[in-house]
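Data block below; observations after.
What you see is the complex with one protein chain gone and the rest in place.
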Amino acid sequence: MTGLQLVNGLASLLIVTSLLVIEARGAAQSALYYALQSLVLVLVFLALAATVDAPRLFAWAAIAFVTKVVLVPAIMYRTLGRMSDPTLAPRRFGLAWTIIFAAAVVAVCFAVVSAIHLPGAATLKPALAISLAHFFLGLTCIVIQRNLLKQVFGFCLMENGSHLTLALMANQAPELVEIGLVTDAIFAVVVMVIIATMIRAKLQTLDVGQLTSLRG
Amino acid sequence: MPTIGQWALGLGQAAALLLLAPLVSGFCRVLRAKIHTRTGPGVLQDYRDILKLLKRQEVLPAGAGIVFRATPFVLMASLLLIATALPVLTLASPIEPVGNLFTFIYLLALVRFFFALSGIDSGNAFAGIGASREATMGALMEPVLVLALFVAALLAGSTDLGRISVSFSSLAGGSIGAQAAVIAAVAFAAFVEMGKVPYDMAEAEQELQDGPLTEYSGPGLALLKWSVGLKQVVMAAILIGVFLPYGAPASASIGGMAFAALAFMVKLVVVLVIVGVIENGAARSRFFLTSRATWAGFGIASLALVFYLVGL
Amino acid sequence: MPLGLFALSIGLYTVSAVASLAVSERTGGRIAAIGAVLGALAGMGAAAPVLADGQAVAVTLAGPFPFASFALRLDGLAALMVATIALVSAAAALFGITYAQEEYAGRGVGVMGFFMNLFVAAMMMVAVADNALWFIVFFELMSLASFFLVTFEQDAEAIGAGWLYFVIAHAGSMLVLIAFLLLFAVTGSLDFAAFRGAAVPASTASIVFLLALFGFGAKAGMIPLHVWLPRAHPAAPSHASALLSGVMVKIGAFGIIRVGVEFLGARVLWWGLLVLAFGAVSTLLGVAYALMQHDLKRLLAYHTVENIGIILMGIGIGMVGIASGQSSLAVIGFLAALYHLVNHAVFKSLLFLGAGAVITRIGSKDMGRMGGLLRAMPWTAVAFLIGALAICALPPLNGFVSEWFTYQSLFIAALHGSALVRLAAPLSAVMLGIAGALAAMCFVKAFGVTFAGEARSEPAKAATEVSWPMLAGMGLLAASCILLGIGAPIMAPLVGGVASSLVGGSTTAVADGVLVFPGDPAIGELSTPLIAILLIGLAGVPLLITALFAARRPRRRSSAVWACGYLPDAQMHVSAGGFAEPIRVLFRPLYGVRSRAARGLAAAADRFAAVPGGAARAEELWDRLLLAPIGRGVQAAGEQLQVLQGGDFRVYCLYIVAALIVLLAVVTV
Partner (left out) sequence: MTNLAFAVILIPFAGAVVAGLSPEPLSKWTAQLFALITFAAALALAFAFDAAGRPSLVLDLVTFGDAVLLGITIDPISVLIILAVVGVGLLVCVYSAAYLSLENREHPDRGRRSYYAWLMAFIGAMAGLVFASTLAGQLLFFELTGVCSWALIGYYQDQSSLRAATKAMVVTHIGSLGLYVAAAALFAATGTFALSAIGQLDDTMKTVVLAAILFAAWGKSAQLPMQMWLPDAMAAPTPISAYLHAAAMVKVGVYVFARGLLAAGAVPQTIGWLGAVMAVATMVYGFLLYFPQQDFKRLLAYSTITQLSYIFLALSISVFGSPLAFEGAIAHVFNHAFAKSLFFFVAGALAYTTGTRLLPELRGILAQAPLIGVGFCAAALAVTGVPPFSGFFSKFAIFAGGFQAAAAHPLLLPLLVIAMAESVGSFAWFLQWVGRSVLGKPSPKVAAAIPLPAAMQGVLLILIIMTLCSGEIAASWLGGRPS
């Protein structure tokens, strides 16, 4: 099983973990699943580093591990874990629909990626498609979930997807890019958490539908 | 500047006319009496009245001011001034600077001004109305007199009374129609200015107790009666002297002037008789209807103007 | 030298004007008066040499405005105006020293002094200005200063009069401005020197003349444009209305001469006839309306309209003379006009000062409440009588001389004129004659009802003579009335010189020794000194007669007025209205003109009342028809778009991604 197959396999594992994050009941569970997914992402980085002998990716993996696997889930767990909103209406879309939808997204992404002529990452096309799909999964998480916290996780999935794309296509980039990417992720999460807590405190609800008073 | 001879002629002429005035008014009273088929007070009656009044005490009304007391003197002075300048005895006016057409009109206006003002100053109600009538008559008669004399001057080519009388004496001036109309208009104006019955509006005895003269007495009244008489003579004199100058010599020769004086007296008697007949023939007219007669007079004067313009 | 003195005079006026504002009221009034008198002396000093030798003096300074230089020119005409203004202003200032203090104490005497001196200075500058811009500036400054004098009383009637006056004056000056600008368009420069020689095409010349005639006519008080005069002049303080009536209206006549004769050369005959017609109508209607007045100052104001008419007749004849090439006729016409201009300035201001003195004692302008002042205020009465005799043109005073010249000019015009002139001149002479008679009647009424007879009110009974400065002011004018009358042989050549400078320098002999004659002695001679001497001499005859019989006559005594046996009371006395009643009855068509005009004005006024309502509706029309639809349309579009902004930020994320995809597509395509 060559390194490439390993990378593509891990990428497919990513899709599964993101589905878990989407469907997780409570915020704490989602945080754990997110940590898991980040771990998988790190593994992808390591595999990629090995197969494409890009020494910088090791540094990427290390940084990603520190932040995404440890730091961000810790923050989310500690702050969002306590918050829950009993009045939250049940999800409109069933689990089945979500999976089918995810599959459709992946298929579309494969079609799109295969059409594009990419000199550098010809061999990594499936991973690239997965990362693109992953990005759209994050988007679907934001759109279909009513819970405010899920929006945060949706954002994190999108961020991981784009991170993966970056790693695949620009693996020679210096660590600085990685640091930038990661700090961006951390700060985004911190800000969103703060906003979530403030909304929770002020409006006593986490249902996104209630927040229409914000419109202009 | 007039020469000594002209000064003498002018002043002499004025004195003569002054002395003649009571005679003329006496003659008119006698004429009226004769027409009323009564004998009348006699020609010299006015001299006797004036002498009597001069000796009488003067009673002044309470509100009278300096104008009331000064009017008799101003009236007589200005009328004497007019008299000095009329071309009675010669075809040329003795004192030329004064013998001007517009000077004559405005000296008459001076007389009328003081006569009316004395009426108001006396404070007497009747005298006030008399003054108002006197001034109104002035306003009604002014257009006739001005236009008539203006056309006469145009005919003569000069506003000097002397030259006008010269042009009227020749009768050959060509525009006979205009001259006739002018004479008619001036005769009408003179008749009204004399204040004879249909037009003695200011001193209408029956209505206004002698108008502005009401409050005068003693010497003041004497002088005013004498001045009114003099005014009548002056109006007759201008009519005869300027517009009917037949018999008056061109130059100031003694013989010529004697004959002119005789001719003047004859013409004066004829005029006075005509006036007397008209005066006693006419009935008194309402004051507010006099404007019809005066506008008729103005019609004659404008007829004269049209004749002159057309060159008739 | 003359311009130096002139500058000194203007300086004195303006400095004393400003100084009178700074100090306390009493001293302020005094400073203004003294400044005015000194300024007047300097002004006369400046005018005298130019009048005597007829040499025009000019100076041109580069003013702040590049398109208009600050040019002054003291020629004969301007010198005559300056001298007249100076004389009347000196008298008014003398009169004003105590008059202002008595009548307007505590109500801004200093401010009144300021406006008086500013007013006089502006008038002098108008006479001397030689550039269109500065002429209009001082012309309007004159109206502005006099506006505040007219509205000094600050009651509703004065303010209404002031408003009407300033609006007509401003409209008049706008007409004059258009006339100057038309000339400016032709000559390219605003200097009068350029205007004088301008080759103006015939049509524009007529338009410019008509504009100037009505523009200056409004200021002069010509009949159709005189409505402001009888309301404005009585409202002003008396020494101000003396200046208004005496001198300011002359600026109007002065303007017509400047534009009509100097700039346009009076080439066209109908111009002269038009001015003559306006003059004659103004003379007749002016005096006719004056007769009907109860208010003493309104009566005098209407007489100003009459005398301006006489001046315009003189100017009209002058212009006819120039147009028909008879230069001697032109000189006599302008001589008559300018001489009457000076005379009227003198006797009208004397009458107004007299009226002012009476009104301070009686407290009201209504003649009905006066009477019996002949004994109470003898000096004022004598001065007013001299003024009345002069205005009625009775010999030997100055009014008679100038009116005699007017008659002579009309006569000469009728003698040699063309067909139209030979008809117009006699008619004008007749109208002048009627006006003369009516004026005499009007002033018999004015003097009689005001001064003569019984005192008809408490203040009239308690009236006392006015203070000496007021008498000095009146005395100065009365003396100049007599001097201008008897001194005609000296004055006529001076004014004749100015007139001939207007006509183009042809010298016409007007006086010789004691005699005065219109160009040719054969036409007519007049000698006012001779008449005066003869009158006084001949007055001796009646005195002699009464003296002869004085010995036998008991002393004079006084008794009650005879009233047919009834006790005489004040109601019996002839009233102002009663005295003039016959004329109202006999000359009814004359008064019909005014009532018809009043009805026309009333109809126009209530048509104007509809304008504000209409305008208010138009105003909100804009909002309803234009802005509201735009507002509603934008609002509706906004509602539709509102749906996009549902408030659910999940949808917003979709928008972002959609936008990303679209942009990528665009870039790649």
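Should a chain be cited, it is by its letter among A, B and C, assigned in written order, with residues numbered from 1 in that chain.
Simple rule for what comes next: contacts are C-beta pairs under 8 Å (C-beta built on N, C-alpha and C of every residue); 3 or more make two chains touch, one makes a residue touch a chain.
Source: prediction; values computed, not measured.
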Contacts of the hidden chain among displayed chains: C
Which of C:366, C:512 or C:623 contacts the chain that the document leaves out: C:623
Candidates C:55, C:154, C:506 or C:558 - the one touching the absent chain: C:154
Candidates C:513, C:589 or C:613 - the one touching the absent chain: C:613
Absent-chain contact - pick from C:136, C:291 or C:516: C:136
Contacts of chain C with the absent chain, listed as residue ranges: 64-67, 133, 136-138, 140-141, 144, 151, 154-156, 159-160, 162-163, 166-167, 170-171, 174, 177-178, 181-182, 184-186, 188, 190, 611-616, 618-619, 622-623, 626-627, 630
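Heads up, the rule we're going with is that only the chains that are shown with their structure count from here on.
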Chain A and chain B: spacing of chain centres that average the CA atoms, whole Å: 136
For chain C, residues that touch 2 or more chains besides their own: none
Touching two or more other chains - residue numbers and ranges from chain A: none
Chain C partner contacts - residues on chain B that touch it in the complex: 1, 14, 18, 51, 54-68, 72-74, 76-78, 80-81, 84, 95-98, 100-103, 105-107, 109-110, 112-113, 116-117, 119-125, 128-129, 131-133, 135-136, 138-143, 145-147, 150-151, 153-154, 157-160, 163, 209, 214-215, 218-219, 223, 287-288, 291, 305, 309
Chain C residues touching chain B - in the complex, by the definition given at the top: 372, 374-375, 378, 381, 385, 389, 392-395, 400, 403-404, 407-408, 411, 414-415, 419, 422-423, 426, 429-430, 432-434, 436-438, 440-441, 443-445, 447-449, 451-454, 513-515, 522-527, 530-531, 534-536, 538-539, 541-543, 545-546, 548-549, 552-563, 568, 572-574, 578-583, 585-586
Residues of chain A touching chain C in the complex: 139, 142-143, 145, 151, 208-209, 211-216
